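All remarks here apply to the structure that follows.
A single protein chain has been removed from this complex, and every other one stays in its place.
When the chains are written out, they are named A and B in that same order, and each has its own residue count from 1.
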Amino acid sequence: MTILNRVAGARPGTSGRLSRLLIIELVLLALFALMPLLLGSIWSEDDSFFWIVFTTKVLILSLFGLSFDLAWGYAGLMSFGQALFFGGAGYVVAVMSRDLGISSIFIVLPVAIVVGLVLAMLLAAFLLSGSRTPSIIFIAFGTLTGSYAAERLARAWYYLGGQNGVSVTKALTIGDMPLYEGVGFYYLAFGLLVVVYIGCRFLVRSQFGLVLAGIREREERITFLGYKVQLTRAIVFILSGAIAGLGGGLYAFHEGFVWPALMGPIYSTQAMLYVMLGGVSTLIGPVIGVTAIEFATIILIDYLRDFWIIILGVLLLLVIMFRRTGLVGVLVSERERIGSFRWRGANRKSDSRSD
Amino acid sequence: MTKVIKNDRTEGQLTRRSFLQSAMWMSGAVATGLGSWVFPAKWSHAAGPIKVGIATDLTGPIAFGGIPCSRIAKLAIDQINDNGGILGRPLEMYLEDTASNEQIAVGVVRKLVQRNRVDVVLGGITSSMRNAIKDIIVGRGRTLYIYPQLYEGRECTPNLFCTGPTPAQQCDDLIPWLIANGGKRFALPSANYVWPHVLNEYARKSIEDNGGEVVLEEYYPLDQVEYGATVKKIMDEKVDVVFNTVIPPGLGPFIKQLYEGGFLKRGGRLSCVYYDENALNINSPQEMEGLASCLDYFQNIEDPFSAELQAAYQKRHAHKDKVLFSAGSGSTGMYRGVKLWEAAVTEAGAVDRDSVAAALDHAKIANGPGGPSNMVPGTYHCQMNMYIAVAKGGKYEIISKADQVHPKECG
Partner (left out) sequence: MEGAFQVLFNILSFTSIMVLVVLGLGVIASMMGIFNFAHGEFLLLGGYTAYLFDIWGLPVWLGIAAAPFVVGFVGVVLERTIIHRFYAAPIVAMLGTYAIGLIIRESVRGLISGMYLRVPEPLVGMFSVGDISVSKWRVAVIVITILVVTGSYILLNRTSFGLRVRASLENPELARASGISTSQIYAATFAFGAALAGLAGAMMVPLFSLYADMGLRFLIQGFLAVMLGGIGTFEGPVLGGGVIGAMTAGLPHMVNPILADVLVFVIAIVLVKMKPMGLLAKGRK
């Protein structure tokens, strides 16, 4: 079996046809990779610059959506507070840039990841600890409350700029070279997204991912099998926090501004909107969701601004009621969507197979 | 600046997008896609039109400010165009709606600066909006930015010029007057965000320098509407003057609860430096009796140019929707900003940022709302006339006028 097929989850012994899901992923990968070059040849320099910057934002927000998918789609934790990690990391790097003048990418990004990770760890420790399994409602509430309280605090705390937020006027620097918005930042965001995506993909298709799937399906059985369910979920939740944090750090420098609502419940639930519409539990779903919603918003804004969010709400309701698998579910079969996992046996036996 | 919210029952109609698009003043606006509008140049010139970007809140809670700002900008630009433009070139106005939402604002201002490549951006009303968009304009966009609204000061970013009143301009005459006409014991109930914090620092110093004393200074979350505890403290401490920086939604309830607590009955004096004609609608006249405000313009000041400007604005906008040309909305600073910029471009003979910024640094206009205005070199702020007015029976009475008050910023 080729590596591609193995990653795609095709079972050993099949003819090696690429699954539809993989095709979607590859198409998107190619599109995003080549977009700046394509744009430059079609449109004026000003227009294409604008769209490159816009798409960079989409890529950064995809990290945000991805983090929600990990938490909800894979760990089964309804997290209404992903923005806490995203915005929290954004605030920390913004304040660091304002007060300490730090803008080097080698400090900013790791700090952002760590902030997201630590916040998620604290929240996970609080919510998931204890001998009794917390109900999903409690987790939803706990994360919602965390997000809400963080937003209120940020609004109130003068040091954080209060309601005015914090402006990030420095550009991200790689060594001595500043990285402004544009093609450079685009490929940075793109590269990071690809790395994170592939990492997550491997994780959820591995043995660990198999345990996660088991937890989603039959939690009690998995517990009886000896797996530490809460710990497993916590790990995924913390990972999602780290990814959201990374996104937040990039956002702060790309958009140049962080403000309290970035940590709040409304923004958190925006992630839910992106992911549910795109397709939960698929990893590519969030990317599709973010891209579709953001592009649709900016294009339809002339005609529909007041109504657009209502339409999105209605779409979300329809998805919840009828097709919980979102856009991806429309294109890809259920089995492929869940995918299969690397078998312990396959790792050894495949060496001897000829492909 | 503050978020002064006007409470008008017909508001729902005026800020709806469709109304905007069909409104007379928008006729002539051409949609350029992605939610942008431009008022095209009326004639052509070899070097092309000069592009003026206006980014302000046409929808949302701050629309009461954004709409008059955009209208007065259009009026000013039309007047300039009627006089042959600047340097013989026509002005084109690019209008973007920041929708009282910083996240949206970042996106639309990017359009102005990156896609339309405007030569100057005027706009932003609240300080949070200014903060959100300033880096995109001035830093990444390398474009001039003029901020027209009254605010807390301390904005000393190069290429960012402020044409609205600063704390010094609002307090220097008002505080002594309040002490003389109210008393020495001050309370500073405030909304908890940057503008009140910084304004109160200045106000406190001014109060103490003039022999007064601050007995209470408190900050409340923006949506707090229960002020029982505050009113009790104000009455217990025998406060003479309430120097208020609570903003809506808390403003209406606070003033009302203060009135119900007997503050005015006891002879207390209210003061609020963002109160303009719009704010008069928030509470009933008896709740605001005696309220003192200090602004760069009121509708009934005695200044012929201001009267003409007000009349020209009213003629265009027929006063139907009660969105007023007033100082609290930022529209006075907007007019001032456009005219000062015009003077700068004319002096510089060019439109590039650095030449214009150098000229704008010391630009002067002889006529503006409230009177003339001069930029104080090296400080990015300008002098202007300031008026103290007191609310009586639901209308303002002008008490005093101070000429060309110094902004005392960035010096």
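Everything below uses one rule, namely that contacts are C-beta pairs under 8 Å (C-beta built on N, C-alpha and C of every residue); 3 or more make two chains touch, one makes a residue touch a chain.
Keep in mind that this is a model prediction, so the values were computed, not measured.
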Contact with the hidden chain (one of B:37, B:177 or B:220): B:220
If I consider the whole complex, including the chain that's not displayed, which of A:140, A:179 or A:235 touches that chain? A:140
Which chain A residues would touch the chain omitted from the figure, given the whole complex? 78, 126, 130, 132, 134-138, 140-142, 144-145, 148-149, 152-153, 156-157, 265-266, 269, 272, 276, 306-307, 309-310, 313-314, 316-317, 320-321, 324
Touch list for chain B against the chain that is not drawn: 5, 7, 9, 11-12, 15-16, 59-61, 63, 100, 192, 218-221, 223-226, 228-229, 232, 235-236, 248-249, 252-253, 260, 282
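Convention: only the chains that are shown with their structure count from here on.
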Distance in whole angstrom between the CA centres of chain A and chain B is 40
Could you pull out which chain A residues touch chain B in their complex? 46-47, 49-50, 53-54, 152, 155-156, 158, 161-169, 171, 180-181, 255-257, 259, 261, 298-299, 301-302, 305-306
Which of the residues in chain B end up touching chain A in this complex? 16-17, 31, 33-35, 99, 102-103, 106-107, 110-111, 114-117, 127-128, 131-136, 139-140, 192-194, 197, 219, 221-222
